[in-house]
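The complex is shown incomplete by one protein chain, all other protein chains being positioned as in the whole.
Letters A and B mark the chains in the order given here, with residues in each chain numbered from 1 onward.
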Amino acid sequence: MNNNWQTVIGIEIHAQVNSKSKLFSSSSTEFGSAPNTQVSLVDAAMPGMLPVINKFCIEQAIKSGLGLNATINNKSIFDRKNYFYQDLPQGYQISQFKDPIVGEGTVEIDIDGKKKIIGIERLHLEQDAGKSLHDQDPNMTFVDLNRSGIALMEIVSKPDMASPEEAIAYVRKVRTILRYLDTCDGNMEQGSLRADVNISVRKEGDELGTRCEIKNLNSFKHIGLAINFEVDRQIKLIENGDKVNQETRLYDVSTDKTRSMRSKEDAHDYRYFPDPDLLPLNLNQNWIDEIKKTLPELPDTKKIRFINDYKISEYDADVLTQDKSISEYFEDVATNRSTKLSVSWVASELFAVLNKLNLTIDKSPINSKQLGSLIDEIENGTISNRAAKEVFEEMVTSEKSVKDIINDKGLVQISDTTEIEKFINQVLIDNPDNVQKYKDGKTKLLGFFIGEVMKVTKGKANPGLLNQLVKKKLDN
Amino acid sequence: MLKNLTIEGTAKLLKDKKISAFEIANSYIKEIKESKKLNCFITISEEVAFDAAKKTDARISENKKIGLLDGVPLAYKDLFCTNNILTTASSKILSNFTPTYESTVTANCKSQGAVVLGKLNCDEFAMGSTNKTSFYGPVINPWKSSDKDDELVPGGSSGGSAAAVAADLCVASLGTDTGGSIRQPASFTGLVGLKPTYGRVSRWGTVAFASSLDQAGPISKTVEDAAILLEAISGHDNKDSTSSLKANEQFYANLNSSVKGLKIGVPKEYMSDDLPEEIQNFWNDGKKILAKNGAEIVEISLPSTSTALPAYYIIAPAEASSNLSRYDGVKYGLRVQEKNLIDMYESTRSEGFGNEVKRRIMIGTYVLSSGYYDAYYIKAQKIRSIIKNDFDSAFKNVDAIFTPATPNTAFPINREEVDPVQNYLNDIFTVPANLAGLPAISIPFGLDNSGLPIGMQLITNSFEEQMLLNIAKNLQDTLNFNVQPTQWWK
Partner (left out) sequence: MEFDKNSTLKLAKLARLSLNDEQLDSLEKDLTSIVSFIDQLKEINTEKIDPTSNSLNQDLILRDDIAENKLSNEDLLRNVPDSELGFFVVPKVIE
């Protein structure tokens, strides 16, 4: 790609508030119910129905705003965004236009160790639309309103990102923060978190180019692929002397391409105006302060603390704080135990198992207490690291305690000097040639003798002790 | 037939066991069926009515204490959603809509034992002041001019609600008032019509016209009945975010007709050479009565009065254009089937809405559209603030404001209309109270020279309905207006 081109990316994240009921009605928000069974009279926009706002959703928006280092606006207004669509029963979406609940904030991302601040323009609350199914019938579209009216937080970034990597890092970071705050479950597969990506390109030093918006990206991979495709497309257009049209585009997962969604001449005029069914939302500063007090430690702070307290690398700290549950799991394990062992057992062994089984840490077959007691057995010398791996594998599928597994498998480490010496003596007697070679200066054979002892002890000899004793014997 | 029954009177008849609730209901249903010429009812809910009446009779025979509304035949403007009873808003687009729910207002009446006779014709989506915009045809005013045989409009939009009470087709009724839709028809039919403070009555389950202006209220023969009905339908409703948290009041029990020591303002901006002399005369009579009964009449100024009507014709259509977007043929109501969605929307809405509704949707869309929003919509909302301030200042000095209710009396249905704005002027005296959210009542004062009723209006400060009713009662008791239209329609 031509190096003179710059990419400018801004992102709107739609994050579903993890409330039990919808933003303006008491229908359940549960995912996966039968079609049109979680639709109230309000959600279906029956004549005479009126919205009543969910307090919890407001709290969650405030919390999210605080987590994004943003200003909370003491007065905000709910507006109607008017347009016709089959999955928008009211003929308007209740959203916030001029006066959102949350104003400007910042998010810090980390690209190859380099930090960058991405500006947040605003966060506002709005209703989700219903879902349309186009593949049920050749001539008809089916509409399910279960999702209609669910509370979304729309988080609008400034156009501060310059690459797909930054875009992904940004979405990932916002997702992490929301999950820490427990305001959105971040489940992208179920659509709880979606991104609309605005992309434009320009030559260095030029003014901003015309942007296109790619709607509804629901995985990090798609965000990356869609941006790459779109940047290429726009550069090619301009280099061929054409113009980029400002438009909404859809990303097609089957082709990895974006295509135009709405034509220009059908441009919308949303006719925003304050919803006369709702009064302005005035937030008492005390309430905001109360919510502030409940904020958990956020990933950036936690990461620094992990680096300082546990003396772990930035990389490890990053991995261990990317998710609140992981960080809590790790801290459970690491408290009063070896940091090095804890990091390695959580970040390598456990993550490998979770990956393989496609599970999140909350569904881990081994809880932090169990993993902790495994590490205890290593630390107190009962089992070797190698034996621990065997125990660990058994723990994935077994309900048995660590101690029981060790006993049942006979994995208790031999740490008794006299006993180990007996095995060493035998090995030395069995291998007189190598003993001679060692004494003649081929000290690399030390490993051979240790290996032989391990063979006869079935790996149960305490490796540190064994090493020491073999050396002592041979050097005498 | 039962003539000129009031709620108070009906309750007394029932309490004294002079007649059963069923007999009353039956008599009214018969009367409704024989009065189809007036076109007051869109739906007659005979079975529901008889069922409710029988329940009242059972309570009476068990000597249970019954409330004032128990067994009283009412009818509702067809804007109130009624469970299992067709609710059309007088529009083709809802001509097949049967709600599965009951509006808070009618549910309140129901729970107090009221007998619902049916649903009353009105202007389509309450847009109009003649009742001529109804898909179900115009309602005809029971009153006729003594010198001409023309059929007259009952006013609107609650035309059916007014005509039905005036013609004794129900004891009292409920209407809605967005810019005068209760007070103007009440005035055209010689009745009491009350628009409560915005927020006093829940809007839940009432088909919306303009959300920030709509209020339901009673149309009745007497101020006492208005008090009874207002009390019945008021109160906080947690399903309506614009419902006031103020506690409900006992308007009926606390009625007190004294006006001694009250200061009553007469706004000079409401006086005009265009005002017919007879209306002017009744207005002057009213001032004299109030003064004679101990009130002090003061001339006041509401400087922005002339801006109210244009502001209203921005705000109401703006909200309506959005409120009526839900009628799209997808979830309920009329659908005109087409091959693609946009054609389906357009055909459905064009077929389903009448001309006045289309006009208002278009104007509302225009004033909200990009480039015009600030010049019209925001401007009108600022004017609303100014109007509210005018009233706030006035109420620092006076307890109530006294004006004519309408600039004219009932006019012929076939009056030629060249310009929609001509009809908009019907609301000139009523609209300011809606914009400021204030309670207002229209009370019958007498008949003009051609025998048509004329009403006057009282406005008080927010949530001062008790004072409004008290002053109205004072006027009512002094005037002693009790004339019925001649029954020509059967």
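Worth pointing out:
The definition used in the following text is that contacts are C-beta pairs under 8 Å (C-beta built on N, C-alpha and C of every residue); 3 or more make two chains touch, one makes a residue touch a chain.
Values in this document were obtained by computation on a predicted structure and should not be read as measured data.
Put simply, the missing chain touches A, B once the whole complex is considered. Remark: the omitted chain is touched by one listed residue; of B:Y28, B:W283, B:Y332 or B:F445 this is B:Y332. Touching the chain that is not shown, out of A:G32, A:P138 or A:G241: A:P138 (per the contact rule at the top). Only one of A:T7, A:T29 or A:Q234 touches the chain withheld from this view, namely A:T29. From the options B:Q280, B:S369, B:S450 or B:Q487, the residue with contact to the chain not on display is B:S369.
The missing chain lies against chain A, touching residues 19-21, 26-30, 34-41, 44, 52-58, 84, 86, 132-134, 136-145, 250, 261, 269, 271, 273-274, 276, 278-282. By the touch criterion stated above, the residues of chain B touching the omitted chain are 96-98, 100, 198-199, 212, 238, 241-245, 304, 307, 310-311, 313-314, 321, 325, 328-335, 337-347, 349-350, 353, 355, 358-359, 361-363, 365-367, 369, 375-376, 378-386, 388, 419-421, 424, 435-437, 462.
Assume only the chains that are shown with their structure count from here on.
Taken in their complex, chain B has these residues touching chain A: 80-81, 87, 89, 94, 97, 99-101, 103, 203-208, 210-212, 238-242, 318-319, 321-322, 324-326, 328, 330-332, 341-342, 345, 365, 368-370, 373, 377.
Looking at the complex, you find that chain A touches chain B at residues 41, 44-53, 80, 82, 84, 86, 89-92, 141, 143, 269, 271-273, 275-279.
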